[in-house]
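I have placed the structure first, in the form of structure tokens, so that the comments after it can refer back to it.
The other protein chains are all here in position, but one chain of the complex has been omitted.
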Amino acid sequence: MTVQSATLVVPPGIAIAAPTAEVLPPVKVRRGLFGFIYRYPTIAFGGALLIVMLLIAILAPYLGTVDPTALAPAKRTRSPSADFWFGTDMFGRDIYSRVVYGTRVSLTVGLSVAVLASLSGLIVGLISGFVRWTDGIIMRIMDGMMSIPPILLAITLMALTRASVGNVITAITIAEFPRVARLVRGVVLTLREQPYVDAAVAAGTRAPTILLRHILPNTLAPMTVQATYICASAMIVEAILSFIGAGTPPTTPSWGNIMAEGRALWQVKPFIVFFPAVFLSITVLAVNLLGDGLRDMLDPRMAKRL
Amino acid sequence: MLAHIVRRIMATIPVMAIVALFVFSLLYIAPGDPAAVIAGDQASPEDVEKIRKGLGLDRPFLVRFGEWSWQLVHGDLGTSMFTGLPVTTLIAQRLEPTLSLMIVTLLLSVTIAVPMGVIAAWRAGTWIDRGLMAFAVLGFSVPVFVVGYVLAYVFALELDWLPVQGYTPLSRGFVPWLENLVLPAVALGCVYSALIARITRASMLEVLQQDYIRTARSKGMGQRGILFVHALKNAAIPIVTVIGIGVALLIGGAVVTESVFAIPGLGRLTVDAILRRDYPVIQGIVLLFSFVYVLVNLVIDVLYTLLDPRIRY
Partner (left out) sequence: MHRRTFLKTLASTGSLAAVGAFPAPAISQGAAAKALRFVPQANLANFDPIWGTQYVVRNASVMVWDTLYGLNDKLEPQRQMVEGEEVSSDGLTWTFKLRPGLKFHDGEPVLAKDVVTSLTRWTSRDSMGLMLKALQKELVAVDDRTVKWVLSAPYPKMLFALGKVGTPMAFIMPERIAKTDPFQQITEYIGSGPMKFARAEWVPGAKAVFEKFADYQPRSEPANWLSGGKTMLVDRIEWVIMPDPATAAAALQNGEIDWWETPIPDLVPVLKKNKNIQVDIADPLGNIGSFRLNHMHPPFNNVKVRRAVQMALSQEDYMRAVVGDDTSLWKSIPGFFTPGTPLYSEEGGEPLKGKRDIEGAKKLLAEAGYSGQPVTCLVAQDQPPLKAMGEVTADLLKKIGMTVDFVATDWGTVGQRRASKSPPGQGGWGMFHTWHAGADCVNPAPYIAIRATGEKAWFGWPDSPAVEKEVAAWFAAKDLAEEKTVIARLNKAAMEDVVYVPTGFYYGFQAWRSNVSGVVKGPIPFFWGVTKA
């Protein structure tokens, strides 16, 4: 079957095939904010939740809260009501206020640990990977520290010092940074063999410059992803430490704290454990999603698939 | 290969030595006095001091460390300050419950999580995938003790299908043993399964992109065959790795789970010992856990050679 085209003169005996239907629809690349959400739903969702939590933490005094440490033993363990949106705990303190203020503590712990562990792990990993003769010793020490289960390490460290937010952060950081160090060291070792690094060395670039300009930027992506997981893990570890009784002091409300105090009563007054558990789970979920999304975004091989 | 294994074992010795020194030093500088706890509330300061001397707590660091290391090399983990029993006895008494919990959790989690990850990878991008992974992330995000309490409430108190707490030794029957372990294993396994499912999915996805999979598919191989014969075997290494790393997570999680479900295991022993400053017990257990962790990773390294013939040491 021949088709007459407007401009084409078709010699006899040659058939031009009919235009086939589009097999693949054209990819509509959406731009702007909605485009971003469409392409990276996990980052969007996780990020949005995290921002909400941050806002709650920052704006805590303005969100209809009262002093979270104000005791009123005469009003203890009241169920949620109009006066006390989340009820009261064993000392008569308003749980809603404690949970809202607890956001500050948990986020502080999570973010601080993530930042501190990343920084210290980065430094140790860079040194270990780049300065060959330190590698063996440092990695043995890191192995040693990693082989002690992190919860046990944190409990021991907390039992050595007094309960305070600062000490909780220190304890969890010490437990987490070896993993970052290992990660960074692995990246450095791979990169060290790259030709461009060799070239830089041959050109006489000094070590710190090589580190900063060539190696460091390549560690940032996996480190950022790892940092988000550390943040999530730190928040859970804080909750567990408080559960055991070795976490933040009771005068500072944190979600782990509130749950630990309410754990004995969960059968009769489940709301004491319920609300902080929900907040904790949502926040950790958000951070994990963010981490997943970042990993998908930063790793080009994965990005193709969604 | 054998030489490599031996070398690996030798390499663990300095690691263990570092752990030992670290733990011992930590406890040495710790405040908190076991003598005071032992003496009880009504004791006078002189009594407390006499008890300290009786326990040998007033000797210098090197002497105590040297003595402990010497005992260690002879397989003697020392004697608990509070109970007067050898640490090895205390650990042996508590080994079975914790080991049982960990094994059941491991089996349960792997059985659930690996298929979950495989299905998620197979149906990548669809709602099944997103749903399963959301489930997995949730497993990560809810604290173990909350899951434990909810499970105990629903399945033990309300439905009365399983016991609330406790541990029945295997010698009293397989079914009672398992009954006591189901709820704790599920609670503990949530986190572990989540981790395994995610890594399984990620590594399966990676493998499924490979050319040889496309070749197999174009040759007409069935889906199941592809998944299990080719893909899973090749994806196994990261999965097995994370199972090994996850053991540390299990050990840590066991502490909480044993507390909630009143299982007389090593986790609770450790927490009790830490809170009481029973130094020999703390040192013994931390060393033991480290050793187990190192051993598990060694086993995994050996498993690598079985899984991937290209890896030869």
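Read from first to last, the chains carry the letters A and B; within each, the first residue is number 1.
The definition used in the following text is that contacts are C-beta pairs under 8 Å (C-beta built on N, C-alpha and C of every residue); 3 or more make two chains touch, one makes a residue touch a chain.
This one's a predicted model, so the numbers in the text were calculated from it and none came from an experiment.
Listed by label, the shown chains that the missing chain touches in the whole complex are A, B.
Here the missing chain is touched by one residue of B:Leu77, B:Ala136 or B:Leu269, and it is B:Leu269. Within the complete assembly, B:Leu157 is the residue of B:Val63, B:Leu107, B:Leu157 or B:Val299 that touches the hidden chain. From the options B:Phe24, B:Trp68 or B:Tyr149, the residue with contact to the chain not on display is B:Tyr149.
The chain not displayed touches chain B at residues 31-45, 47-48, 50-51, 53-54, 80, 82-85, 90, 92-96, 149, 152-153, 156-157, 160-166, 169-176, 178-179, 182, 259-262, 264, 268-269, 272, 275-277. One chain of the complex is left out; on chain A, the residues touching it are 69-71, 73-74, 76-77, 90-92, 159, 162-163, 245-246, 249-251, 263-269.
The definition used in the following text is that only the chains that are shown with their structure count from here on.
Partner chain B is touched in their complex by these residues of chain A: 140-141, 143-152, 155-157, 159-161, 232, 236, 239-240, 243-246, 256, 259, 263, 266-267, 273, 277, 280-282, 284-285, 288-289, 292, 301-302, 305-306. Those residues of chain B that touch chain A in the complex are listed here as 14-16, 18-19, 22-23, 26-27, 29-32, 124-125, 133, 137-138, 140-146, 149, 153, 157, 205-206, 209, 248-249, 251-253, 255-256, 259, 270-271, 274-275, 277, 282, 286, 289-290, 293-294.
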